[in-house]
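Take a look at the structure set out below.
Here the complex is missing a single protein chain, while all its other protein chains stay put.
Chains here go by letter, A, B and C, matching the order in which they are written, and residues are numbered from 1 within each.
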Amino acid sequence: MNRIPVAIVGANGYSGEELCALLARHPGVRVTAVSSRQHAGRPAREILPRLAGSGDFDRIVFIDSSVESLLAVEAEVFFLALPHGVSTAFAGPLCEAGRRVVDLSADFRLRDARVYREFYGEDHPSPGLLASAVYGLPELHREAIRPARLVGSAGCYPTSILLPLVPLLRRKLIDPSSIIVSSASGVSGAGRKAEPGLLFSECNESLRAYGLPKHRHLSEIEQELSLAAGCPVAITFAPHLAPMNRGIHTTIFATPPDGGDGLLPALEAAYAGEPFVRVSDRLPDTKHVTGTNFCDVSVRHDPRTGRAILLSAVDNLVKGAAGQAVQNFNLMAGLEETAGLL
Amino acid sequence: MNRIPVAIVGANGYSGEELCALLARHPGVRVTAVSSRQHAGRPAREILPRLAGSGDFDRIVFIDSSVESLLAVEAEVFFLALPHGVSTAFAGPLCEAGRRVVDLSADFRLRDARVYREFYGEDHPSPGLLASAVYGLPELHREAIRPARLVGSAGCYPTSILLPLVPLLRRKLIDPSSIIVSSASGVSGAGRKAEPGLLFSECNESLRAYGLPKHRHLSEIEQELSLAAGCPVAITFAPHLAPMNRGIHTTIFATPPDGGDGLLPALEAAYAGEPFVRVSDRLPDTKHVTGTNFCDVSVRHDPRTGRAILLSAVDNLVKGAAGQAVQNFNLMAGLEETAGLL
Amino acid sequence: MNRIPVAIVGANGYSGEELCALLARHPGVRVTAVSSRQHAGRPAREILPRLAGSGDFDRIVFIDSSVESLLAVEAEVFFLALPHGVSTAFAGPLCEAGRRVVDLSADFRLRDARVYREFYGEDHPSPGLLASAVYGLPELHREAIRPARLVGSAGCYPTSILLPLVPLLRRKLIDPSSIIVSSASGVSGAGRKAEPGLLFSECNESLRAYGLPKHRHLSEIEQELSLAAGCPVAITFAPHLAPMNRGIHTTIFATPPDGGDGLLPALEAAYAGEPFVRVSDRLPDTKHVTGTNFCDVSVRHDPRTGRAILLSAVDNLVKGAAGQAVQNFNLMAGLEETAGLL
Partner (left out) sequence: MNRIPVAIVGANGYSGEELCALLARHPGVRVTAVSSRQHAGRPAREILPRLAGSGDFDRIVFIDSSVESLLAVEAEVFFLALPHGVSTAFAGPLCEAGRRVVDLSADFRLRDARVYREFYGEDHPSPGLLASAVYGLPELHREAIRPARLVGSAGCYPTSILLPLVPLLRRKLIDPSSIIVSSASGVSGAGRKAEPGLLFSECNESLRAYGLPKHRHLSEIEQELSLAAGCPVAITFAPHLAPMNRGIHTTIFATPPDGGDGLLPALEAAYAGEPFVRVSDRLPDTKHVTGTNFCDVSVRHDPRTGRAILLSAVDNLVKGAAGQAVQNFNLMAGLEETAGLL
């Protein structure tokens, strides 16, 4: 098979490591370079011992995460697994040089630079590039992703919130002003940062909310919800940290104007042909999706209050990050959308 | 000191074991009997190895959980740590014989036998006793608890939901029709039942909702919320199971008609003198309350949607069960309310 | 590609589920039947929701685990993922009918029926079959596995103990009378049994030894160690249960008569060409092997006491069970040994 050469920029975080693991066994790609500012010059197998002995990773030596080094790499597509605010410096030159980019950070997920400024507190460094990027949630924007030069791969909370809500908003089955979301994430969602609050003994046997009331990811969530509803949508969102490595569980409360009976059928119809969305009557459990690219979705109706409860679960590092990036890549490269993911 | 003789009925579950631990070091009580249907005749130290060497527990041999055995026990107060539906058979005869009872089950928490029937699917076996029982949440019903013969000690989810909401409903600071609750509980909340779904490998690295949309505890929650609001209140409630031993974290969404500024001050004022409710600007974390009888409470306001987010944390086995029972007992016995709990 | 038809008998336990997951994405097999006594007639996707949407599993309906049902199945190889003592009833008739069998239980791992009797307390039901079976640890018995009709796939503790020790015993680099082993296993190693001791709240925040001093797996461990040493070997073995889903960590203490310098080179030489044994100076960590078929091995020497400390880590459900079974199958079927495993 003709394998497509790809490079990974920033392989040291949890999403980057997961991306390496997925690409190592992807039948349609060849990983030609992996970069890390911190570990340049060291064998990948030392930094990512989990991957030693897997695919190309025994031969790979980390290169420096500089634009120059990367432009010299033989790769058609670059995956950027970098912290927020850092991707732009790479995406610009790479795109200009004719390479294609899948960005896992939040840098290219917003259409409107003013919204970026409101939520991130600074001007977007490259508003032109922002405008040309495609929001990388294949179930919503498949056709736009295929030819895209730059895809801002959708984040973990947004994926878990948008997949249940968008089909229902499109069909006017829920009141857009009634949406309230409570999510819980595994600790890997916070990244590999040596902060006291992320120590084992601070997170184990602990459950806590954080980032209230205006989490940054609200910007991309509301952008896509508004698009689906055809009107501006603002929601209340409460994220929590739960004592587990992986997984996001999302519980959405919303009022269905016409009652709850049509919700499950509408979701089933919307996702009937989708390979990675499993709609069912069963309540989602993160343990059924961790290590997979699936998003499980279900719904309950509470006739006592007239509210619906939508539920979903994803692996924050797979469908919420690295798997989503690979799914986007498969579309861009004209491969089977599920390649390397089932 | 003159120690009050007490007995524990059903010491084998998690709440019962925690109750034994609390009473073992309570300076005002003497545990004269511990009963267990399953373990009658065996030394307590064998069944509860954690308690071996602590206080009275080296000398105690489990007696049978029969009414006859219990009536023969020298004890002024009986703690019933029994499964739902079993307490009535003990509470009746004990009360008739002039003993006082703190029941940790849900059997005596409702005022209205019809509500019991609606939520539990059967007639209450002793509606007269039900009518005479007091709802055992000291922060709400302290004066009624003191002289009570039978107290239905408040449950874990209800405690975490009522303490933040009741003062605000009483002062009309939130719209009672707007209340939505998302809670997460540690696995001990499900009891020591050998069910496949509660195995370590099924709960660890797992987060899932359950009991939707009409959890039984809604009945006592709505009873007390309605009392506080002065009108019938129905809420939406989504409980979740989180991979930790102990702790309940509750996130409440509600609309404050007059804005969010008065909420924190109102909570601070309501609980200024309460020894076990800690109101603060800090977001609650279950790890700060596990092993304690505290309920931590905080609030955030989201001006974008006009909603308030109330948050609380308790240890489901202490303030949510055994500690609450001891707090109720202290009131009934005329002891310092914090005795054995700080 | 010409996919080999295989069947899985007993898919309901943890090893069986992992086996289904591995075979679902194995490029060289076609799963034609999955059986379960308990769930016959139900769709696999209901019982194993994690696998819904993966490969053949959306179409598979569990059949009954009876010999008759299984003999009617189109399958060249049968994987038996059954409790101890149950496999024989299936392995006999299947082998007689010309099918080949990979057994994941302990039923066919011993060469000597008397040892079976000593450790399992009863006569082996089919000593003739026992004598013809091959011990399924490919790194030790690759050539015997290829043509075997019946393979008793090696267990989790044995794999983690034999891989570090066998090459050193063969080369007389450690004193066989000095071997002491301390292992810790994740809770899935105990199986999906609804026993109180395996509940989340009993295992989380708990670490304990069990099965002392004569764990059943000692029989197969000592059989293979004796074979390697050329003399009878008896060891001391202390298994522990650790609060994690997966993973076995093994620490072996032994005296190297000629000092410790030659140990790491000997291990590196022994496993230079092995795809699934990673020898390194790095101390093994279960998190680097979970979800993989690797066994990580390292060694330290303590000049103060003259003892060596050998360390290893495997995923008990992969290299310790389902992955090992697939590796054995690959050899038997003449496929690439790593097929479906990297």
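Just so it is clear, a residue touches a chain if its C-beta (ideal position, glycine included) is under 8 Å from a C-beta of that chain, and two chains touch if they have at least 3 such contacts.
The model shown is predicted, which means the values in this text are computed figures rather than measured ones.
Colleague: Could you tell which one of C:A113, C:I180 or C:A194 touches the chain left off the display?
Modeller: In the complete complex, the chain left out is touched by residue C:I180.
Colleague: Which candidate, B:S177, B:T255 or B:T292, sits in contact with the chain we can't see?
Modeller: B:T292
Colleague: Considering the entire assembly, which residues of chain B contact the chain that has been omitted?
Modeller: Looking at chain B, the ones touching the missing chain are residues 24-25, 49-50, 52-55, 205, 275-276, 278, 280, 282, 285, 287-289, 291-292, 294, 296, 342.
Colleague: Considering the whole complex, not just the chains shown, which residues of chain A touch the missing one?
Modeller: So the residues of chain A touching the missing chain come out as 14, 186-188, 192-196, 198-205, 243-245.
Colleague: Extract the touching residues of chain C with respect to the undisplayed chain.
Modeller: Looking at chain C, the ones touching the missing chain are residues 180, 182, 184, 186, 202, 204-210, 212-214, 234-236, 238, 240, 242-247, 249, 251, 253, 283-287, 290, 300-302, 304-305, 307, 309, 311, 313.
Convention: only the chains that are shown with their structure count from here on.
Colleague: Taking each chain's centre as the average of its Cα atoms, which chain lies closest to the overall Cα centroid?
Modeller: Taking the mean of all protein C-alpha atoms as reference, the closest chain is A.
Colleague: Would you kindly tell me how far, in whole Å, the mean C-alpha position of chain C lies from that of chain A?
Modeller: Those two chain centres are 36 Å apart.
Colleague: Pull out every residue in chain C that's touching 2 or more other chains.
Modeller: Answer for chain C, listing residues that touch two or more other chains: 205.
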